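All protein chains but one are shown in place.
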Amino acid sequence: LATLPSFPAEIRAPAGTLPGVSSFQVQIADFDILTAGDEPDCLVAMNPAALKSNLADLRENGTIIVNEEAFEERNLAKAGYTSNPLTDGSLAGYKVIEVPMERLTKEAVAESGVSGRDVLRSKNFFALGLLAWLFNRPQETTLEWIAAKFKNKPEVGKANELAFKAGYTFGFATEATRTTYLVKPARLTPGTYTQITGNTALAWGLIAAARAAKLPLFYGTYPITPASDVLHELSKHKNFGVRTFQAEDEIAGIGAAIGAAFGGALAVTGSSGPGIALKSEAISLALMTELPLLVLNVQRGGPSTGLPTKPEQSDLLFSLFGRHGESPLPVLAAASPSDAYETAIEAARIALRYMTPVILLSDNLIANGSEPWRLPSVEDLPDISVPFATKPNGPDGSYLPYERDIETFSRPWAVPGTAGLEHRIGGLEKAAVTGNVSYDPENHQLMTDTRAWKIKGIADDITPVEVNGDEDAEVLVVGWGSTLGVIRAAARRVRLAGHKVATAHLRHLNPFPANLEEVLRRYPRVLVPELNSGQLRFLLRANFLLPVEGINRVSGEPFKVAEIEQRILEMI
Amino acid sequence: LATLPSFPAEIRAPAGTLPGVSSFQVQIADFDILTAGDEPDCLVAMNPAALKSNLADLRENGTIIVNEEAFEERNLAKAGYTSNPLTDGSLAGYKVIEVPMERLTKEAVAESGVSGRDVLRSKNFFALGLLAWLFNRPQETTLEWIAAKFKNKPEVGKANELAFKAGYTFGFATEATRTTYLVKPARLTPGTYTQITGNTALAWGLIAAARAAKLPLFYGTYPITPASDVLHELSKHKNFGVRTFQAEDEIAGIGAAIGAAFGGALAVTGSSGPGIALKSEAISLALMTELPLLVLNVQRGGPSTGLPTKPEQSDLLFSLFGRHGESPLPVLAAASPSDAYETAIEAARIALRYMTPVILLSDNLIANGSEPWRLPSVEDLPDISVPFATKPNGPDGSYLPYERDIETFSRPWAVPGTAGLEHRIGGLEKAAVTGNVSYDPENHQLMTDTRAWKIKGIADDITPVEVNGDEDAEVLVVGWGSTLGVIRAAARRVRLAGHKVATAHLRHLNPFPANLEEVLRRYPRVLVPELNSGQLRFLLRANFLLPVEGINRVSGEPFKVAEIEQRILEMI
Amino acid sequence: MTAPTYTRKDFQTDQEVRWCPGCGDYTILASVQNYMATMGVQKEKIVFISGIGCSSRFPYYMNTYGMHSIHGRAPAIASGLAASRPDLSVWVITGDGDALSIGGNHLIHSLRRNLNIKILLFNNQIYGLTKGQYSPTSEVGKRTKSTPAGSLDYPFNPISLALGAEAGFVARTLDMDRNHTIEMLEAAQAHKGAAFIEIYQNCNVFNDKAFIQLTGKEERVSNRIDMAAGKPIVFGENDSKAVVFRDGSCVVVDRSTVSDSEILVHDPARQDPTISFALSRLSHGPYGPTPLGVFRNVERPVYETEMSAQLVEAQAKRGPGDLAALLASQGTWEVT
Partner (left out) sequence: MTAPTYTRKDFQTDQEVRWCPGCGDYTILASVQNYMATMGVQKEKIVFISGIGCSSRFPYYMNTYGMHSIHGRAPAIASGLAASRPDLSVWVITGDGDALSIGGNHLIHSLRRNLNIKILLFNNQIYGLTKGQYSPTSEVGKRTKSTPAGSLDYPFNPISLALGAEAGFVARTLDMDRNHTIEMLEAAQAHKGAAFIEIYQNCNVFNDKAFIQLTGKEERVSNRIDMAAGKPIVFGENDSKAVVFRDGSCVVVDRSTVSDSEILVHDPARQDPTISFALSRLSHGPYGPTPLGVFRNVERPVYETEMSAQLVEAQAKRGPGDLAALLASQGTWEVT
């Protein structure tokens, strides 16, 4: 069972597929990138007919590269389409990369001297170049093959080389990404399924959370790879009352969200590493003013601009400690594309119930990865609504914005428009209860402690961590985020090989579930696989003084099942 | 031995000091805030004569509040000043707060109805109000005293009340701070001494570091309490070739510093919590481009705007983990005002030798605190210079910007203007050696590891941690930053009481000195006092799996010697 | 609901007002409170958002909803609030450092985006709160703590900047002149969309008398240019001076040297902001003849109105959001 699609040697596909332009079009249409399941991962559709006849072969939520220019009326009609599949939403389940391929190929090969038909033929190589980028293949082999193959027609060879490079370059220039096929669970429980990517699930989860909270949804953001698709998805659903605000930068994005939160919306901001860094100061304001706010971080390779199109889990410690001062806040992570939906609702529940900013981590694997998702029942949507304050809660009809709920330590949420509850909040330390500015030492200690207690207390309000597998195993594998599938698969393999192993996956990274320490102590050895240098491991060590071990990878690539399996076997 | 000045009940001073305006002026001139040493901590000088006759009584580097309007030619001459002490630099050793006191008092009492002499008399209360702000005293007692005292002259009472409040308000409005007297070492070794505050020492340390590095100094920043004084101090020393750049915000401040670093300057940026948060993304750029850069963080109370004028040590974990991606960098902390000088030089040494951004932590106690400082010999200034690359280091006369030094893992520094070494750097992941953009998985792993090793390796290039006190003590007290004086004093007291205790103070917080673990393991119990919720403790636990204990305070106030002493005694 | 009747007191809070005695901020506070009492908006519908600075403490003293946020970000926060709550009256309080230094980008974007927010910039040409460094509106050569040898940066002209950023409403007033301040507030409130008012504000501690040419009893006579829509721009003792547009610039001339028809008649409603821009160039800071009043007042679609309309339209077209349908929208299959 392989977790990553394998890319066939580039030279194969074109080699066997050159009898003629039109048939090559059909051929390259199902030029396939093999997955474990033998379904192509990626389809190159040079025209509507090719799309129509080959779409069924593509794996659910695969990547489709379309030559967008060919999708005009005449071709569509010829293929029997009554509306354009590129715009009518029927490809919504797939990652579609639209490329004006003829135009770009023409531009690219201009200097080769070829003309006419040959130019258009080269667009196959353009497609191949784009595939090479998407599947991270070296260009050299294909270039050598082209040189050899066309040594008697040097202009054609040159044109193909240029087209191939242009395709690669196009992918690079536009930071093109494909969907990643993630390991399926062994069995699918009965039900109605859809195929979904993480960014879509996240967007839908936010829409569902807003409904569950009976609040309008506001999304303030600035585009960044790989988080932009959340904005794109949300902006389609204005009929749900969703307001999307593309701000001038990330600070304004979160600023706007804070404004909306003050106004009583379910306010969300989202970005990736560099953009989250910019939001740090404002997150701290939301924390001090105790306003509910979701901060989505779709992690990518760092540091700095890093590897924008590659997955990594290296923002965990940054999520916990990436703010000045003592500034604790809840951190959650989605474990798979479909889990992003549930995690969004859970994050919103916590943000609203505890009046706090919450960081929700996803990553490039989840964001662009896809999996079958058993549709949740909309009727079972939990009620996560928190009533606004409507009446004075202090002496003489006064309103005390920092008078806390005795159970949650949460403060009330009074929104503008509510007569009699006019009040001011801000970033300076607040006096307990009144919320006035206070420089008093004891108050600062109290408020620091209260903010910490409030977050710590959430531990008792979340699902305890569950262990999968053997109670009496030697090794417990603890993961978080996108490693869920690969850890489960590795554990299955270990068990198939006759060994015992247990796994646990954390959705809540701060605070940890109340039973975590007890669970960890049950197993002689604990292994933490992470796509970083050992950040959860660091947290577990500091919190529980346990010598947990790690397997780590910071290469911009996901784990292979085999490497985790191997490591578990070594530990047994 | 008390560490904090005690402020006498406000009512006392005015009570005994009202025989007449002119004598009151003299009286309030030495209105004293008692320190342990019985020297006033603060002097209110209503005119030049008062300053002249009372300055000698003020403790070294105390705070002087001057009624600036009275410092005009006639008064100066009358007092025997030939030049204005406010501008001629002769008060450089003190913290001077200049206030147009007569004007402000007049404005403040306007609505009371008093006039003439009474107005001016009220300015004593203005001064008292400012003192109440500076020394964090409640206003109520004074206000009650005023009400009682002047109940027969209600307008005068009202005027005094208004003036008192105005003085307090002035302090609040302008975020006025005073110097804090720090615990002196028990004995001063022979030598030439000066009295210095931390911000001044930091500025001078940077000037010295630039000299030691044979580089021009560039400081890019944006004002913020309590870091602004570093800018103010540096901007005075243009004759040292220092360039200060007051940017439009903190991001531009560090951006400009990165530009200057690329150009071959000793580049420094500085701020406090909220501003450092804004610099996070750019620090990561310096880390990826491996440019030398000092980032000063003069910590204040957080989170958010927090308590701008109060000290706190709550940015330690933020310094280590406050960036997205795997982004390790060295973190140092000054332990006292004078230590800021040495720490600046050490931080610069590391930044240059390892081509890395370095975070240097100070805090409000150090910044505005003062202590006697035995002047270092300028001749002994270490040579921390690192030669620029001047010649190609690759095949065919090429320049390889990421070809590393085998000992330090540092890359060469080629600055614009050097013919033949033209090269491009940036925030995308770089290929080892060539520095070209690379998406290669193995390269990303290698570079991630290399960046980590480079920083880890510094552990062997720094002074091992030294233990003070009893080898066979039960308790080792480990501190960092501004708690040095109070920890040492507490340990002295414990020893005076006949017990054993050892102390160690860390200048290097990342990486830790190589011998730290061994030192910690030598003692049965380890106590870490911190003005935060336990951040160094957290690091020690995670790194060494040791159950170190903490004593913590997040109240915007320093520790009292007694509370640390008490805690040590409990542990023995 | 009938228009509420308020007095200034209704807008005062229980917090002690804490600016230096004599600070211009007091006067502005009084003007705003007085104006709000007559504005005709329920006070629970009013929100003041500020950044950081002396000026930004303003919301604590207004008995409305308010947020003292972080340095420079008030326009962004206000934008999110206005976009999501078009029913509110949203006011931004900011300083020359807050709005023009760290917050410059949010300022210019909120102006071009044209949300219905009213931005009051207290320009004292100094960083007050941080104890007196020069600001982006300080004159060249200013000696401050951070520039003992004099500052080098050429200052912004806030009016020119706002006009260059497509602001629809741009005005300037003076702390000391309460009536004029209130007039400008009224005009800003009447304008549908983003409104920007630069308020010259004296910081009597760190930059005292910066505006003396406009506030001094004698100086102001010859320097204060009051612009009024539809009126020829004349000023000075006995209106002896006039502004004409000549050779590509607004210039001040002796009124006696020009015919009445040559005098520029003020028209803030011109679609093209060129003449407003030209008027802003009459002075670069409060030095010499300096215009006060509304420079530009031109409406265009308001962001949140349009945004709400898109939501309404989407619902009209597609019906209110159906979550179950959304989840199934990419196609489903059954596993049994």
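As written, the chain order gives the labels A, B and C, with residue 1 at the start of each chain.
As a convention for this text, a residue touches a chain if its C-beta (ideal position, glycine included) is under 8 Å from a C-beta of that chain, and two chains touch if they have at least 3 such contacts.
Since we're looking at a predicted model, the values are computed, not measured.
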Among B:Gly93, B:Gly171, B:Gly481 or B:Pro513, the residue in touch with the chain that has been omitted: B:Gly93
Residue of A:Asp88, A:Glu175, A:Asp460 or A:Glu518 touching the missing chain in the full complex: A:Glu175
Omitted-chain contact residue, chosen from C:Gln33, C:Thr130, C:Asn157 or C:Gln213: C:Asn157
Positions on chain B contacted by the hidden chain, ascending: 89, 92-93, 188-196, 200, 204, 207-208, 211, 216, 218, 220, 237-243, 245, 247-249, 251-252, 255-260, 262-265, 267, 281-282, 285, 289, 372, 374-376, 378, 381, 416-428, 436-437
On chain A, residues whose C-beta touches the chain left out of the figure: 99-100, 103-108, 165-166, 169-170, 172-176, 222-225, 228, 231-232, 235-236, 238, 244, 246, 248-250, 274, 304-305
For chain C, the residues touching the chain missing from this view: 101-105, 108-109, 112-114, 136, 149-150, 152-157, 160-166, 245, 248-250, 270, 272-275, 277-278, 281, 300-301, 303, 306-307, 310, 313-314
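Assume only the chains that are shown with their structure count from here on.
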Computed distance of Cα centres, chain C from chain B, in Å: 37
Chain A and chain C: spacing of chain centres that average the CA atoms, whole Å: 40
Touching two or more other chains - residue numbers and ranges from chain C: 52, 68, 70
Contacts with 2+ other chains: residues of chain A: 281, 285, 289, 426-428
